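Omission of a single protein chain aside, the complex is shown with its protein chains in their original locations.
Think of it as A and B in the order they're written, each chain with its own count starting at 1.
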Amino acid sequence: MSVHPNKPSQPHAELAQQFNKDEDRVNWHDETLWWIRQKRDKAAWSVPEWEWLRQTASDIKAHVLSNMHDLLTQFEAQALANGAIVHWAADAAEHNAIVHRILQENKVQQIVKSKSMLTEECGLNEYLHEHGIDVVDTDLGERIVQLAGETPSHIVLPCIHWKKEEIGELFHQHLHTPKGNADPQYLTGAARIHLREKFLTRKVAITGVNFAIAETGEVVVCTNEGNADMGTHLADVHIACMGIEKLIPQRQHLGVFTRLLARSATGQPITTYTSHFRKPAPGRQLHIVLVDNGRSRQLGREAFRNSLKCIRCGACMNTCPVYRRSGGHSYKYAISGPIGSILAPNLDMRKHADLPFASTLCGSCTNVCPVKIDIHEQLYQWRQELYKEGLAPKGKAVSMKMAGWLLGKPALYRFAGKAARTVLRLAPFMVKNSLNPWYKQREMPAPPKQSFSEWYAKNKKA
Amino acid sequence: MSSRSKILAQVKANQPASVALPGLELPAHAAQWDALQKFVETLSGIGGRVIRILPGEDVTATLLHAFDANSNILNVSATVQGFQALPDAAFEEPALLQNVDIALMDAAFGVAENGAVWVTEAQYKLRALPFICQHLAVLLPQQELVAHMHNAYQKVQAIGQYDFGVFIAGPSKTADIEQSLVLGAHGPKTMTVFLLP
Partner (left out) sequence: MRVALFVPCYVDQFYPQVAIATMQVLEKLGCTVEFPPNQTCCGQPMANSGFEDQQAGCNRVIVDAFRGYDYIVGPSGSCVLHIKQHLHHEDETTAAQIRSRVYEFTEFLTDVLKVKTIDARFPHRVGLHQSCHGQRGLHLSQMSELVAEPFSKPEQLLHMVEGLQLATLDRKDECCGFGGTFCVFEESVSAKMGKDRVADHERQGVEVITGADVSCLMHLEGILKRQQSPIKVMHIAEILNGA
C-alpha cells in the first residue's frame, strides 16, 4: 500500500530514500511519468510554432504580473456586472472562512469539489471537515487519494503513485466492488456511479480556475472528466476559487494558453472540456474567491516573480528526474516537483528549506515549461536566499566555508589534494565506509599517483 | 483595511514596471492543415466519432441509424426536427436529465487542431445537458471549421457574448488509474459529430 501523507518534519532526502526502498516501484513510477513526458514531446512537435507559443504565453503573463492591480480591478468590475459575487482572501485561513460562510448561508453541509490546487494549498478539505462539512472530491484521481486519506502526489495526476490493484482493493473497501477486480474500465465505471449520485444531490460545487479573463470577468475551467461541469451545472451555487495570478488580459489570449496547457500536461491537443463561465445560470449563484496567500509578496521578489506565471500543467514534474524517483509526497507540499520547490519557500522558508536542494539543477523543467519559467535558476536563487536567511544546514555551512577558504589558496589546495589522494591510496577505509554517502552505491575514483599539475610540472614545464 | 484593499495595495507596491502585451500574429512557420481532414483525424484520435452526411442525405435517418434503436434522444438542435424536447421542469431541476441517453445539439463551429466544437448555453438551452447525457450528438456544418484556437477565439468573439460556453473535444475521459484511458468518466461515454454538407 502507498505511503500516507508524510510527517512534515522529514526532509525530502529522507522521504525520497524511503520511496527508493522499493526499486521496482520507483521504476514503474519513473516510466509512467516518462511516458507522459514523451506524449508531451509528441504533442509539442505537432505544433511547429511551439516555441513561439511558449514565448508569447510567457510575455502575456509578464504583462499580467506587471499590470496585476489594474487587471484585478477590471476583472472584479466585469465579474460583478455579470452577476457574480466576488470575494477577496488575503490568506488561506480567510479563503477557507469565506467558503465556509457561503455554505452556512446556503445551509449546506455536503458539497462536491472538482480539482483545485488552490484549495489543496489552503487546506480547505481539512478545514471544512473540522467544521462538519462533507466534501467529495470528484476528479477520479483525487477521489481515490481522498478515500485513502491522502493528498494528491501530482497536480494533474493525483494518484499517479497508486497501482490499479491497490485502487481495486480501496474501491472494494469503500465502494464495495468485487474483491480482486483491478480493471481500470470497471473501476472507473464504479466511480462514475458512486459520484453521479453526489453530483445529482449536492447543491454547492467548488471548482478551481484555470484562467480568469479581465476583459470579460469570466472564469475558464478545464477538465477531461467533465466533473467540474457535472458539479456546477447541477448545483445551485458555484464557488470558483482562484489565485490572483490566474488572470489573463483578454479572451483572445486563451488561444495561446489552451494550445499549450493540455499538450504540456498530458500530450492531449486540448482538454475534453474548456468551460467558460461568464454569468451564473438564471436563479443560481456564482461566487469567485480571489486569493492572495503570499502571491503579492512573491510578486515583489524579483528573482522569483516569474513563478507566478505557472498554469499548473505539471510538465516540470513529469520531466524531473528527481520527482520521478522520489514521488510527489516527498515534497510535503500541495504542489510538488520543481515548481512546488520554488513556490513553497515563499510561503514558509524554514519549513520548505529542503526543497530547493531536491534538484540537480539539470534544467529540463525550464525547457518544458509552457510559460518559460526559469525554474532551475530560481532553485539556485532560493539556495542563495536560504543561506542568507541562515536556513542552510549547519554542517553544510561549515564545510562549504572551509572548501571556499581552501580553494582560494592554490598552494594549500595542491597539498590537500595530494593528501587526499594519498589517503585514498594508503588508507581507503577512511572514505570507503558507510559514513560516506557516495560510497553506499558507488566506487570512489581510483586515486592517481600524480595530479595533472604534478605531471605538467615534470613533463611540460620548460 | 479590507482584504481587498490590502491585497490591491500590496500588488500595486510590488508589481514591476509595465511590460507591453505581445502581438498574436502567428509566425510564418506555423502549422497549416486541411481543416476537414485534420478535424476528422484529431477527433477520431481522441475517442470521438465523426459521421459525414452527404448532400441530399436524410439527416434524421442517419442519426437514427447511428444509435441504438432503444435509446431516447433529447433534441435541442434547430437543424433537425423531432425526437424529445427539453422538459420545462429540467430548468428548475437539471438532475431530471439523468436518464437522457442521447442529447442532440448544434455546434457553432469546430477546431481542426484539437477536434473541439464550440457550443453555448444559448444554443442548447440548459447548461447541464451536454454533460449529464450518456451520449452526446452534435451537428456541425462542415464549412464551420477553423484551423486552430487563435481563429477559434476570433470566431467566438464574432458570434457574440455568451453566458456559458464550452469547447468539447470528444467523450468525457480519464486516465487516472495507471494511465489507462477510459472513455466515459462522469459525462458522456461517446461523442458523435455529424458533419453537415
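In the analysis below, a residue touches a chain if its C-beta (ideal position, glycine included) is under 8 Å from a C-beta of that chain, and two chains touch if they have at least 3 such contacts.
Please read these numbers as outputs of a predicted model, since none were measured by experiment.
Q: Among the chains in view, which touch the chain not shown?
A: Counted over the whole complex, the chain not pictured touches A.
Q: Given the contact definition stated above, which residue among A:Leu175, A:Leu200, A:Met349 or A:Cys362 touches the chain not shown here?
A: From the options A:Leu175, A:Leu200, A:Met349 or A:Cys362, the contact with the absent chain belongs to A:Cys362.
Q: Specify the residue from the set A:Ala16, A:Ile133, A:Leu170 or A:Leu286 that touches the hidden chain.
A: A:Ala16
Q: Which residue from A:Gln252, A:Ser326, A:Ser341 or A:Gln378 sits in contact with the chain not drawn here?
A: Checking the options A:Gln252, A:Ser326, A:Ser341 or A:Gln378, the one contacting the hidden chain is A:Ser326.
Q: Among A:Gln10, A:Thr32, A:Gln110 or A:Ser451, exactly one should touch the missing chain; which is it?
A: Final answer for the missing-chain contact: A:Ser451.
Q: Suppose we count only contacts with the excluded chain; which residues of chain A make the list?
A: The missing chain touches chain A at positions 12-13, 16-17, 19-20, 23, 26, 30, 34, 41, 44-45, 47-48, 50-51, 319, 321-322, 325-326, 356-364, 366-368, 380, 383-387, 392, 396-397, 400-401, 403-405, 407-411, 413, 417, 420-421, 436-438, 440-448, 450-457, 460.
Basically, only the chains that are shown with their structure count from here on.
Q: Using mean C-alpha positions as chain centres, tell me how far chain A is from chain B in Å, no decimals.
A: Chain centres of chain A and chain B, defined by C-alpha means, are spaced 29 Å apart.
Q: Quick one: which bits of chain B touch chain A in the complex? Just the residue numbers, please.
A: Going through chain B, the ones touching chain A are 2-4, 6-8, 10-22, 24, 26-27, 29-31, 42, 46, 91, 94-95, 98, 111, 113-116, 121, 127-128, 131-132, 148-154, 156-157, 161-180, 182, 184-188.
Q: Mind pulling up the chain A residues that touch chain B in the complex?
A: Chain A residues touching chain B: 32, 35-36, 46-49, 52, 55-56, 59-60, 62-63, 65-69, 72-73, 88-90, 94, 138-141, 144, 157-160, 162-164, 167, 184-185, 187-189, 192, 195-196, 199-201, 224-227, 229-230, 233-234, 244, 249, 251-256, 258-259, 266, 268-279, 281-282, 290, 292, 296-297, 299-300, 302, 305.
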